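One protein chain is absent from this view; the other protein chains keep their places.
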């Protein structure tokens, strides 16, 4: 029918791009994960070697564990911070102009380069960086704190710095759509501020929390560059494992790791999507 | 003014700290970019000068910042336009039911959550196996779209969720064809959101690193160049670059805000009876 | 087509992909050289997987060992290289002087020649067909911050000395890093390698065991991938001892921070780089490429590189582009008679100072091993990955 | 009023999946009449209107306008125009551009279309606001603009879906007089969907009462009010009592019920003051609820309160038998 055809045509650009640059690459990765590799090239094959190595190496489990650890801690922190900030903006700022201005203030760094934002931590956290110098001059510490940089701490700090906005934005959006009269109704029913938060605001903000969580979790789980930068190459997550393999031309091995990572992420997201209808909540 | 509860002050302080956290490092490098000619990447400051900004406009020992900037700008515009057009079209399509719509939707979600490096890897592999040449304007462009298009699509869902269908019916009633309806009614009404999509498309591309890493080919885009610089450059020129890019972003946002403000002012010209019982 | 319309795309590490070179090429030869600087891994990757993305590959010899078999490069006819005869012996016979011993690892000459224009396997001696035209090389050792260490350092084993816990670093490039590790382990007396450049699995395991333990004990501050990172680590005081490259030391010093390129008893770990041509290069572009190579070996670049602390493959021609003071300081290991400046004009040494490690022959004569790609490379690479992730 | 008929619905049916929204409607709307389509929520009013307008496809049957089957024509080709409930004014266009929109779509040049738009703005008394944007207008002003926009296509039939529901009660009464005036001036058919009985009574030349996807009764407002055909219509129109008498149902207008010394005894359950009248509800011993609309003076002569027992009486001639 004519109208269906038009609809398909409208969906075509998206479909074509996704087929060419998402589906095909995924298929390719799956295929290549069964291939073999030499020092310098890959050759078609069907071998389970890559998976065997992956699942037999204790490093794999360790790295997956680290990946989850980063994801979880970052998620918990960005959620706490993001929720608090969004809550403050949505419910404590009365003038809409101020609200918009402060919200913009939060989002501006989001529009600037991630890499620049990341490296800007280095002069701050280094052994002779501002943080250490300040703490020493205040007499809080005698010797520089080494764990400020090139550590789990700095990795997570950078993640939180980069990705909290992905929490603030959807949570703030959902909060802004909460009918203010619901809050009055709760107050009318004698709910304290804390009770209103627990029984009303958190449940009603769930969709925003879910969307933010999906973004943060996937960004952290797929990251390889932040971990490399902020840990001084000393830590590894799955992304780095893949990128190291790629760097060393071990594509089949990278592909196998990628397949496992992809499945992990997709399963997580599938579970999360059960709790929120993204299309309706936007 | 009504009295504020104590929680307000606690939260306001928290918010202040958060802003400090967001901006602190950027300010740090902004300060460091004014190092003297002998200054390094870290404190203490070694003199104060505009040396590194001047340096930025001269050729660097390695690399080609301005070439990368031009490519990123061009790629950003390509991605921006494709994203706007593609997501509007897809958004229109998704308003109707069509065979494959839910598959496409889940693909878009997958595209959004898939670790970027996998796109980079997969696209690189395919181009390689098919014997195509990777180039920022082909493979890089496509790879970036897998991130910006779904993003744009989600925004379009949000837009069309709030879009009153009766506008279109009114247009059809007034004799507009389907195309005229889109051209003269739908697009102008959603235009402000499209500016948002465009801004997203542009900056997501302008700043995209992971998806371009293995798909950009011979010539670096700006993020790749900056990344290269972080390993190749040992001078505060990189901070000068960071400061400039940040200022550039601020300029872009300021421009949009100013535009909205001016439009608002122009509209207020004729006064308003809105909300009055007339 | 005119020569000035030709653009050759060259990529390589930041070490030698210098815009000054491209500018000079434009000036002297008329065509355009488009430079892309990448880290070592990206360089390998691009050379091996994106043959269409370059015309000229500025790579290291051990990378060549990986890349050559892909067929992405074409062999070069030495008869078209004007200064071929003047290229130092290291790249031809493997010997610096006739009496030198060939060091362990992937020595440049061992991957420098193939049988003919379409040769697949490396030849043992000069054949007239080169894989890479040598351009730049050096002998690496540990760099230290004497002001923060305050005592002499004489052995590779010092890298793992607990005294420097949290203040040491090595590089995260497996083929290079593994050689540094081997130097350290040997110096510690922990392992006696049959051939550091071609370890057995047991040797590899043992080496990583030692380093993994050190890593877990917090010996390392960070790992670095490009020499500039090493500069930043050293200059910022994050690290006081690390495997380092010569110009990195120079860069630290040029900021007024004391830094020594420390000669060690066990000798140096050496590396060499060269220029390779893409298989697809032909016609005028190919001619231009040869022209470029000849120009490269003609001395201007050599002088430029030497002033950074590297060595040129054809030292004689470089001499013409250097002052006597410079030549004496950089090549002969003599005291400087005046200020020694970098190509960008920074003062690196004042009159009376000498170069760490002495003359060209002292330094290149005590090379213990070359960066290597070993038979068990794939195994080693996996272990390396594990080490980084551990 | 012409004698020829103009808009005809023939076996018109609309199904949404399983739901039948409009079932086999047959009706002729006289040209130039003000028709109100009235009925409870979900009875199919909007669906009917939207099928006439062409915004909803016809599942079965046809729509004939001026002798031409328009069931499958696009909206703009039918000779109808629609005014939407929330007006659907294009927010990015000025009032004048909104009104001139359909001419622009036809490619009419600017001076001509602005000329016509200005005429229509004159008609709805909005000339002074031609340069404003819709959201700078009050509800009533927006409504006038929407009307002007609908009329510029010179439709034979104007379709209005709850045009007054977004206005406050005060304004609603004013705007409905306006609508009626304009309809009379132009002499075209207005089909106006509402679920307000008073609105329909006040406006309609012809009222069409729908329920459960079918037309329950159609006729002049007075006919319907005075002679509801079914219990549903009687109850829905309000102001009627439905009483069981001899096994069948009869309607009795509430203003026909009076308090008397002798009559049906009933207990007062509610008293609502309505200005000129008082609406008193009382329950008979038989359990039937009866509404009496009593003139204010009469009632307050001897006011009653809930719980009081009263005697109710009426003129038998006012009883009106209902269909089952």
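Letters are used for the chains, namely A, B, C and D, taken in the order the chains are written, and counting of residues starts over at 1 for each.
As a convention for this text, contacts are C-beta pairs under 8 Å (C-beta built on N, C-alpha and C of every residue); 3 or more make two chains touch, one makes a residue touch a chain.
As the structure is a computational prediction, the values presented were derived from the model and not from experiment.
Across A:5, A:76, A:189 or A:263, the single residue that touches the chain missing here is A:189.
Touch with the chain that is not drawn comes from one residue among D:113, D:132, D:192 or D:253, which is D:253. Taking the complete complex into account, residues 179, 181-182, 184-192, 195, 199-200, 203-204 of chain A touch the chain not shown. The chain not shown here touches chain D at positions 40-41, 168-170, 173, 177, 180-181, 184, 195-198, 201-203, 221-222, 225, 236-239, 253-255, 270, 272-276, 279, 293, 296, 300, 306.
In the analysis below, only the chains that are shown with their structure count from here on.
When every chain is reduced to the mean of its C-alpha atoms, the one closest to the centre of the whole protein set is B. Chain A and chain D have Cα centroids lying 56 Å from one another. In whole angstrom, the spacing between the mean C-alpha positions of chain B and chain C is 40.
Taken residue by residue, chain B touches two or more other chains at 41-42, 214, 230, whereas all remaining positions touch fewer. In chain A, the residues that reach two or more other chains under the touch definition are 126, 128, 246.
Those chain pairs judged to touch are A-B, A-C, B-C, B-D.
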